[in-house]
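Excluded from the complex is one protein chain; the other protein chains are retained at their positions.
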Amino acid sequence: MVENNRWGNFFAHLVLILGVAIVIFPVYVAIIASTHPPGTFIRGVMPLLPGPNALENYKTVITEGRSRAGTPPIGGMLWNSFVMAMAITLGKLSISLLSAFAIVYFRFPFRIFFFWVIFLTLMLPVEVRIVPTFQVVADLGMLNSFAGLSIPLIASATATFLFRQFFMTVPEELMEAARVDGAGPMKFFKDILMPLSITNIAALFVIMFIYGWNQYLWPLLITTDPEYYTIVMGIQRMVTGGDSEPLWHLVMATVVLAALPPILVILFMQRLFVKGLTETEK
Amino acid sequence: MQTKRMTFSSKWLPYALLAPQVIITLIFFIWPASQALYQSFLRQDIFGLRTNFVWFDNFNRLFADPLYLNSLKVTLVFSLGTTFLSMSVALLFAVMVNRMIRSRDSYTTFLVWPYAVAPAIAGVLWWFIFNPSIGIMPYMLKGFGYDWNHRSSSTDAMILVIIAAAWKQISYNFLFFLAGLQSIPHSLIEAAAIDGASRFKRFWTIVFPLLSPITFFLMVVNVVYAMFDTFGVIHATTEGGPAQATNILVYKVYRDGFVNLNLGSSAAQSVILMAIVIVLTVIQFRYIERRVNY
Amino acid sequence: QVTIEWWHALGGELGELLEGVAEGFNASQSDFVVRPSFRGTYTETMTGAIAAFRANQQPHIVQVFEVGTGTMMAAEGAIYPIYQLMEDKGVPFDPEAYLPAVVSYYTDPNGNMLSFPFNSSTPIMYYNKDVFEAAGLDPETPPATWADVEAASIAILESGAAPCGFTTSWPSWVMLENFSAWHNIPLGTLANGFEGFETEFVFNNELVARHWDNLKAWQDAGAFRWGGPGPGPDAFPAFYAGECAIVFGSSASRAGVLRNTDFNVGFGFQPHYDDVEGAPQNSVIGGATLWVLTGKSDEEYEGVARFFEYLSQPEVQAEWHQDTGYLPITQASFDLTREQGYYDENPGADTSILQMTLNEPTENSRGLRFGNFVQIRDVISEEMEAVMTGAKTGEQATNDAVRRGNDLLRQFEAGLN
Amino acid sequence: MASIFMDNLGKVYTGGVRAVTGVNLDIADGEMIVLVGPSGCGKSTLLRMVAGLETISEGSLKIGDRVVNNLEPADRDIAMVFQNYALYPHMTVYNNLAYGLKNRGFAKSEIQRRVNEAAQMLEIGQFLDRKPRQLSGGQRQRVAMGRALVREPAAFLFDEPLSNLDAKLRVQMRVEIRQLQKRLGTTSLYVTHDQLEALTMADRLVVLNGGQIEQVGTPMELYSRPATTFVAGFIGSPAMNMLSSEYLRGLVSAEALSHVPTQADLIGIRPEDLSLAAPKDGEISLTGTLMLLEPAGAESHLHLRFDGHDDMIVARLPHVPDVAEGAKLTFSLPRGKLHPFDRASGKRMA
Partner (left out) sequence: MASIFMDNLGKVYTGGVRAVTGVNLDIADGEMIVLVGPSGCGKSTLLRMVAGLETISEGSLKIGDRVVNNLEPADRDIAMVFQNYALYPHMTVYNNLAYGLKNRGFAKSEIQRRVNEAAQMLEIGQFLDRKPRQLSGGQRQRVAMGRALVREPAAFLFDEPLSNLDAKLRVQMRVEIRQLQKRLGTTSLYVTHDQLEALTMADRLVVLNGGQIEQVGTPMELYSRPATTFVAGFIGSPAMNMLSSEYLRGLVSAEALSHVPTQADLIGIRPEDLSLAAPKDGEISLTGTLMLLEPAGAESHLHLRFDGHDDMIVARLPHVPDVAEGAKLTFSLPRGKLHPFDRASGKRMA
């Protein structure tokens, strides 16, 4: 009751509806743009209502792609993005779970040292060490491969750290009960810890999947073979037209399709995601 | 650092568990980082055919270069601007959503998903919206008598990249603020109401101070995001222009390294960035550790 | 079948046409397959290839724009000069068949052709005849001098026919490099770098400074609109949208212009200041040539040579020229196109070549050859932007550009030792 | 200081949950009313309606002579002590106490005077500069009390203020609060689910059940004459034993139960009313098997099984008898100590 009052609620709804409108606006623009015939935007101010070409544009994007303008058909790029995002996600989750487990449930020499080694990567995005990392990947012969696309991005201090935080909140007694029940470390990990971490895993799954899906600079650098192009870099390719204009109607259709999978992932896992995030936060 | 009061005992298992993470970290982070350090002392031609060891030349050049110093300044303005904008908007949304009971989930859904949009794509979208000739925003702004052109106005350009970068981060901040608001015991607000504090006063004297741990956490996260993860936004909108007005450090590393192939300078910049990052990491870590015990 | 990797920077419609060329070659024989790969902008393509070279992942052929020429030429050991390639493979190749402007741009001091000319362009003026008419201007007479451009722009603004007079893509290319050639003044010493790496920039002269100041003044008056640095990505949209009545851009934009406009388009020469003696001289070429990188097998180079042989055919050249707006780079393809009556059917299509061959090239209008010029061009557009944002005067900006440019030239030189 | 009148108060939460129904209660000026009842019975809801933290769905509420149904909490002149204290964690103790006064625009000197006075009264003077987290549980409790005190309100509202304290401290604070309340003479409404607290602190005790008042009265009244089986089971520990009267009639002479109304089909017996002494005249005698003897210092609990009766019967003796588990024991019980109830309605029959 303290927080309820009619005018306040009205005002709050107003702010939120406006806010949602602003937040959604860019994607709305993309959707609108993807329904117009070529050239509509280039010749004047962008329309705010859908045009007649939706079906045609999406059909073009899906079936033909823009292969002749530098990007392979979108299906392949979506698949590459998916493989890369999944590889990064699963890789990050598994190695982070294992290392957090080691750090929390064991005591051993250099534990803190290892923790810092891992933690240091927390805020060193690939952009900062891009040139030498590229060199390493090239030396290992991993250019133009899914391994090259994913493995270098798999180390994850964020996930390790969040799992560590979560493991710290797992009641001590569970592990003790498991030991009294005769479970060894890996059995405990598999039977007790993993199932308990499921909301956290889900939250990180969402974050990592989106991270992987949205990678842009890295695939741009290490793929030269269109076989390995991902959708986000494909879009960037489509908008650099040189002396001719990007085909905006198709670019926007691609943008919409490219945003769809991560949005679906987020919506699908929203409950777990929000819960996982907010719980580890405390 | 804490462990469980009781731990498993095994000599080799913890190392085996850590191995994948540590090996990847060593190969793809520590090694390249040390390479960057080494390269920052070199001058090479762009094809890598000739190499000279030049000691601190690259660093000296950087610190003597007004453009690098400018980039530092630009980064500061951009990071703070992005952080402030996305956090204040997110806080407003979170406070409003937190009042809702039935519609809370729906609003959350709508506000959460921009998080899924790639920065590079966000950049393209905002570029499109703000395009001086075909974009809807300049058209509308013209209606208000403002002649938008981020190609020739540094201010417009900065505003554009800040909006584009902040937009994406609103969702994330929103979630954390919402969680933070929900973790504030309702009884505190009730106690304040009984203590005669107005709605406004309750927010500023009780809620906001209690959110400060989250606010601080988000501040660091957002500054780091703005400093490093906005590459795609800049690349797709202003490409650092006009006249380097939006050339943030990461973008400059990329341009000098991968576009201009000035590897020595780029490596030196990487080293400086790493130093900044390490400082931020330490601050963040200390802080989080403290908060865990709070 | 042997695969030949060809990295290029032509997106959009031009990219589709380029792929058509590759398909033509692939269909013409069965031993080799040329696989084109779009690598982004000219800059991204070039630096991507260099980075790939450092990582031993280079393509066979890379398309490098003219400003990268100096850098590429210096990269002995990384490039396979095509005169040598053709010789090694016994494929006939006659540099004499190419237009002198093209040949001179891409040969080393000994007269050897280092890269294979493919898509050469030169900047021309496109204007919106409908707007001209609405503004009471003669739609058939493009403005010839900058004074005319200014007057036309003012007329357009005042009549309300369009909110902007003119804009430009590739600002450095148009408003400095070609501007200097057109007015027969030097960019740098040593014949714009053709005679050695110790060259220095000298474009901080009164004329360039004046012109940049004028641009700024025109921008303030609404007559000019800055279309962005580098390729100037906002320029053509502003033209297509009917906002700017005139756009300066590559002749290769012709195809896109014709496709994206629903008004009548006119073509014209670049404007000049009529108080400058010797102007207009001739414009310099831009666009790109194809460079061959080292480190591949003999068999593959065989394929590269065969591909270049295919590209040299007048029919291929002529079709490419007509479809894209790039220059006909061999005399034979120019003649062929004329014989086909193309220029009569498409008035203005020969603007570019006429402009380029207007006079015998001088030291100042043969082209330019500077190391690190990719970065230097960035510096130049940046300094121009500084003028446009009002941060600097033309004089300050040209001085700063020269100073920073020279610094990059010296670094380039230092890197060579 | 003021009296509080609840006239047919009811509360239905948005969503339709009915939490409180038809509560009539007049609280005299200076009285200490304790609300007890099982979890979810509406104690907090009722208290919060008085505080103004929940809207009043039905009926009317008067504090002093004002109807306060639509008044903001700040305007009701009440102070509240929360279960978790709800101290502002980012403010010093001083500021916690002063906050309400500042918001009401008191002069600085007056604030200082009142805070110091309260601090002295509660012996928290030396903590005024600390933050709540630097205090022990008991100290925090005192600060929460202080925050209510400084306001000198017409009424105190307490929602389980002691339940976060350990047993020893709970006893101590209970005594302090009660003494303070008596001294200040401030009308108080106190919610608890701790029996001992309820019995020891209340002037009058209100037992709530399912949102309705089961019984109101002094602790003694409720203890010795519970009006319903619910109250009987709720007040007293160990809880009152319940036997069907039929079963009991089979055990003892008809005459012994002659004073019990025949309609009463359920008889309650308090564990402490059973004694091992030989039954005196007019006393009932009952025999059962000792299943478990729980000695507890000065007293002991005996868990007994009576033939043919499912539930165990508990007896509480003020000493520890020297008997072995498994023994058959005979207890005596004064006739007047039987509590007759109607099983269906749960109502007391006499």
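Chains: A, B, C and D, in written order; residue numbering restarts at 1 for each.
Methods note: contacts are C-beta pairs under 8 Å (C-beta built on N, C-alpha and C of every residue); 3 or more make two chains touch, one makes a residue touch a chain.
Just so it is clear, the structure is predicted and the values come from calculations on it, not from any experiment.
Undergrad: Using the document's definition of touch, tell me which of D:105, D:297 or D:336 contacts the absent chain.
TA: Residue touching the absent chain, from the options given: D:297.
Undergrad: Among D:17, D:67, D:220 or D:350, which residue is in touch with the absent chain?
TA: D:220
Undergrad: Where the complex has a chain not shown, which of D:16, D:318 or D:336 is the residue touching it?
TA: D:318
Undergrad: In the full complex, which of D:53, D:119, D:199 or D:338 touches the chain missing from this view?
TA: Looking across D:53, D:119, D:199 or D:338, the contact with the absent chain belongs to D:199.
Undergrad: In the complete complex, the non-displayed chain touches which residues of chain A?
TA: 171, 173-174, 176-183, 187, 191-192, 195-196, 198
Undergrad: To test your reading of the contact rule: which positions on chain D touch the chain that is missing from view?
TA: 39, 167-168, 171, 175, 178-179, 193-196, 199-201, 219-220, 223, 235-239, 270, 272, 291-292, 294-298, 301, 303, 312, 316, 318, 320
Heads up, the rule we're going with is that only the chains that are shown with their structure count from here on.
Undergrad: I need the common contact partners of chain A and chain D, sorted by label.
TA: Neighbours common to chain A and chain D are B.
Undergrad: When the C-alpha atoms of chain B and chain C are each averaged to a single point, how far apart are the two points in Å?
TA: Centre-to-centre distance between chain B and chain C: 38 Å.
Undergrad: Centroid from C-alpha atoms only, then distance chain A to chain C, rounded to Å. What do you get?
TA: The separation of the two C-alpha centroids amounts to 39 Å.
Undergrad: Can you give the whole-Å distance between the Cα centres of chain B and chain D?
TA: Centre separation, chain B to chain D: 55 Å.
Undergrad: Going by the contact rule already set, what residues in chain B reach two or more other chains?
TA: Only 134, 190, 193, 258 qualify.
Undergrad: Two or more other chains touching the same residue: where does that happen in chain C?
TA: Residues 44, 48, 51, 54, 237, 241 of chain C touch two or more partner chains.
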